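Note that this complex is displayed minus one protein chain, with the remaining chains in position.
Letters A, B and C name the chains as they come in the text, with residue numbers starting at 1 for each one.
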Amino acid sequence: MNGAGRRPARARRFAISQEWLLALAIVALLVVVGLVNPRFVATRNLQTILLGNAYVAVAAIGMSMVIVSGNIDISVGSLIGVLATVSGTLAVAGWPVVLAWLVPVVLGAAVMAAQGALVAFLGIPSIVVTLGMLSILKGGLISATGGVWISNLPDGYHLAQWSLFGVVPVPVAVMVVLTAAAAWWMRNTGAGRSLYALGGNAEAARLCGIGRARTVMMVFAIHGTFAGLAAVLFATQLSVIQSTVPPNLELTVITAAVVGGVSILGGTGTVVGSTLAAVLIAAIGSSLIFISISPFWLRAVQGALILATVLADMWRRRRRGLIR
Amino acid sequence: MTAWPLKLPAHEAVLAAILVLALALLAVLSDRFFTLDNLLNQGLLMTEVGLIAMPMTFVIITGGIDLSVGSALGMCAILLGYSWHNWGFPLPLAIGFALAAGAAGGFVNGWVITRLGVPPLIMTIATLALYRGLAEGISQAHSVRNYPPWFAALGQGTLFGVPAQLWVLVVAIVLFGVVLARTTFGRALRAIGHSETAARFSGLPVDRIKLAVYTASGFMAGLAAWIFVSRVGTTRSDMGMGVELDVIAAVVLGGTSIFGGTGTIVGTVLGLALIQLLKDGLSLTGVKGDATIVVIGTVLILSILVSNFAERRRESGRMPPAPAPRPTTEKGRNEP
Amino acid sequence: MEADGAVAAPLLSLVGIGKSFPGVQALRAVSFDIRPGEVHALLGENGAGKSTLIKIISGVHAADAGSLLLDGHPIRLVGPQAARAAGIATIYQELLLFPELTVAENVFMGHAPRRRGRRLDWKAMRSATEALLESLDITDLDPSQVVGALSVGNRQRVEILRALSQDARLLIMDEPTAALTGHDVERLFAIVRRLRARGVAVVYISHRLEEVFALADRVTVLRDGQHVATRSVAETDRAGLIQMMVGRQIDSLFPKVTAPRGRPVLELSDLARPPATNGVSFAVHEGEIVGLAGLVGSGRSELAQAIFGITPATAGTMRVAGRAARVRSVADARRLGIAYVPEDRATQGLVRPMTVRENASLAVLGTLARLGFIDREAEAKLAADVVARFGVRTAGIEQIAGRLSGGNQQKIVLGKWLAAQPKVLILDEPTRGIDVGAKAEIHRLMSNLAGRGLAVLMISSELPEVLGMSDRVLVMRQGRIVGEFAGTAATQERVGAAMMGGG
Partner (left out) sequence: MKRLTLTALALAGTLLAGPGAWAAGARWDGADDLPVNPLPCDGGGGTVAARPYDGGRPTNPPDLAGKPITLIDVPKLIGIGYFNATSQGMQEAAKELGNVRVTTDGPTEAKIDEQIKFIDNNITRGVNGVLFAANDPVAIAPVLKKALSKGIHVVGYDAREWFVNQAEFNGIAKAMIDNMAKEIGEDKSFAIVTSTFTTPNQARWIAEMWAYAQKCHARMKWLETVEAQEDNILSFNQASTLLNKYGDQLAGLFGMTSVATPASAEAVTRANLCGKVAVVGLATPNAMKPYVKSDCVKSVVLWNPVNLGYAAVYVMRAVVDGKLKPGATEVTAGKLGSLKVVNGSEILLGAPFVFTRQNINDFNF
């Protein structure tokens, strides 16, 4: 105890939360690009931005929880590819649409729980387990499907075809509801809080009766559930399913979680942040087209954005005296 | 694998055993597999990944990770080609420039990680996107070709009957292996990986060492870029995409602990060889690419599982006798 | 045991508790009672077995022998959770809190009030926290504050609140005042007295005898893992307690040989690195052991680390062997001949998973190497020398250092730094957690080193050690030197008073 705890209470006032920062950035982007080209903020474009990326945000919810617990998952992109294919295959095979939506969710939870078990009980680092699983899922998917696209999906399978009140596409509504539910769960249940506890101070958490292994396993299972939901949103968007692994999806999802303020140093971050980050990243991608910036720079801008967020987070933590 | 001899083998031994087994099996399945020609050729094909795996072993031993190497490779390749073709650098200077750019890229990672305390995973995810973005942005998707013939020597030529770049890899393996096993630097790496605080309190220049390791990682990505460009005779901004995962898989398979502290270059080389020969051998016996990556993913998880299990057995087997109280002896007698 | 029929039946009885770790018999047949509504002080030197004992009571360790009786019924405490459920709460020295979460959440982590559907009831949590605060008369703590931003004293109060929120009947406090300033100590005492009045049993561990006399009803003394006595505080006095704890004359424990005092080796002038170090000036001479006393949190370790270059000083000057010196890194310090044996062996002193050989050479790798290559023979010889010279009990130099006992580990850390042939040796709590035999060996060693002309600066929280070993005693408080006592002027009372700030 080297007296680091003594801080002016005033310091709290400077701590603008990551969520507000992101919301502000989104608004600023909308305003600036909207001034350059008003079509950017037209309902239709906003729908495009949100609809096309709802699945990323949903996957980032689970990823945020995994990262808060001090782990990482790089197999999520492959898993979503596999689950989307499963969903489409079932739908085409004539299963009831509801089952075609549900099975991938259950399957996702199961696959991730299995990975979680390897991490939690056998002590294999999550990056190793998920790296191995990435290859297995990806290779397995190609072996199984040979890359044949799934088409002729039944009517009523596509979630993206419906809108609430005529303006909010169902996948976007799902994203909002899931974010709210996950945020509520993380805030208002013992299990949800235990995640923060584990990330914040593993030893203290143990003394409060929060078992590491059980919590990690639970986190992975939940992450798998969200990956399944993301896969359903992914699969039900277009009239064909590609039945391949979406390129670099895991990276996009991790980026959303990190930019959303989830700290690998543990204990902080909310899923509201990760969803906002997913929206922000999507909006930036769209805005590059609108303001005619060479798309070659898109990835560089993304990288710079992650870096800026991470540095801002370090700075914020230092100000609050949470490290050093 | 149930009846282990009295002494449970270390991870490297397990790996070597798997490798020998795989070699034997594949040699039986395909007569084209176990030939000098093929093995040399496989060595050639794994050179780029192998070169990057050397500093990656160091990075992971210090408890860090570098996900940006694939992108750094792409960035260096583009800078090599671009500085030569578009900015009029003489080719040797362009090569030097690419190597320097790689080192600089690694240095930026190391600087932010050590000075600002950003976790390596996050920092290198950021630069993974950033360096690839720079490669794409600078090249504007143009590739550079028509290198002079002498440039191909490194990637396509041979020296004493062995592919030229394989010599580079061998030198790198020996160099990194000796540095890790025999020098103060190698010792410091392990100390940092096991306990950064204790290393700091022992007067080791922790930050400088980590900075050096990340810089080396970037530099080797630059070297790999040079060899890659020389081998294929063209420069593209998507070069080296996904290499980081191949490299990490080899290093981790080689027994380097992702938590830091333990790991050997021998292990990494075994890991590299196992992955490369599995890919090759399976392909020769008619297994397709998609099934091969499933096999490799499974081998990765299983080998870590087995050696974790072995480690536990050893720990629990050794625990009681080791520090048992002994009578006060003068001069620590060596009791086995 | 004195059986006093008039007092309440024991809340918790310890019967013949024993526990051994590899290499150490930590506890042997310890038996005593804890009664409701008493403050029960637990005394003993470092390594006497106090912390092992409280870990057994709080369910962290399982005893090898003996049993615990709660309300007269045998109870098995499997894990801390079981102990909590049984009403036993522990407040450790290193506070176990979640820095990112609020006061209320920290208090209720793991047992928060719920509403229907298992959801947390934030309102109830807040009002319950407020009620607890009120019951302890704490007015300056807001349940919605983030704990990471609180002072140490306030964090400790959060821990106490947490214990109370679980209806703890037995509260174990491990050196709760170690990091507190005078005012906070008073407030803590008030809270403890309040708890006692409510019938809560408090096991209070402290090194400060003043506190024992001020607060405790009964006192149990442990020595070398054995139960020495349990007495009513009213029946004992200071000398008696010390006698019980130490079990022998202080003089024989601390065999400092007076060496001729030579030239000054380390001179500090207004050395500062705020907030922990605020302008420190003193000198240490050849052949001299200077004791640095002070409460935990007074800035002693921080001062040492500023001298040693871990957290380099930002102001002031330093002279080593008469020459002006700037230390910006540990490497600088080592070059100047400054060595530092840190307080926390496990994380700072040793790389535990590495071998004895590798640890012994870690500070002098540069000199052992030629062109960067480690001379393996020289290294093995160095390690063997350390083992032989300090009588390290190990299976050999290839033994994993982390598997040795505390005393042997400490000898390796010492050996590692002596291999660097320092002029100034700074020892930070050199004998903490070390058994008595090894402790004496380390003391003898220190004395010999000083006798050979080394300048030694020793930080210790054990006053007898400071008084017994030092030629001079400096006292630190709030990052400054507040007193200097030489020779016979250094008495327990004077030094203690200086440490506490006149109190």
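Here is the rule we use: contacts are C-beta pairs under 8 Å (C-beta built on N, C-alpha and C of every residue); 3 or more make two chains touch, one makes a residue touch a chain.
Since we're looking at a predicted model, the values are computed, not measured.
When the full complex is examined, the chain removed from view is found to touch A, B. The chain not shown here is touched by just one of A:Q18, A:N53, A:T130 or A:T215, and that residue is A:N53.
Of A:I142, A:L159 or A:L229, it is A:I142 that touches the chain left out of the display. Within the set B:A17, B:L93 or B:A141, the residue that contacts the chain not displayed is B:A141.
Among A:N45, A:S64 or A:T225, only A:N45 touches the chain that is left out of the view. For subunit B, the residues touching the chain absent from view are 30, 32-33, 35, 37-38, 41, 45, 48, 112, 115-116, 130, 133-134, 136-138, 140-143, 145, 152, 155-156, 228, 231-234, 236-239, 241-242, 279-280, 283-284, 286, 288-290, 293.
By the touch rule set out above, subunit A reaches the unshown chain at residues 37, 39-40, 42, 44-45, 48-49, 52-53, 55, 138-139, 141-142, 145-149, 151, 234, 237-240, 242, 244, 246-248, 282, 285-286, 289-290, 292-297, 300-301, 303-304, 307-308, 311-312, 314-315, 318.
Quick note on the criterion: only the chains that are shown with their structure count from here on.
Averaged Cα coordinates give subunit A a centre that lies 30 Å from the centre of subunit B. Between subunit B and subunit C the centroid-to-centroid distance comes to 43 Å (mean Cα coordinates, whole Å). In subunit B, there is no position where the chain touches two or more neighbouring chains simultaneously. Contacts from subunit C toward subunit A in the complex involve residues 79-81, 84, 94-101, 105, 109-112, 114, 118-120, 122, 145-146, 148-152, 154-155, 178-179, 275-276, 296-297, 299, 301-302. Subunit C makes touch with subunit B in their complex at residues 22-25, 310, 329-331, 333-334, 340, 342, 347-354, 358, 361-363, 365-366, 368-369, 372-374, 384, 387-388, 391-397, 399-400, 403-405, 416. In the complex of the two chains, the subunit A residues touching subunit B come out as 72, 74, 118, 122-125, 127-129, 131-136, 138-140, 142-143, 251, 254-255, 258, 264-265, 294, 296-304, 306-307, 310-311, 314, 323-324.
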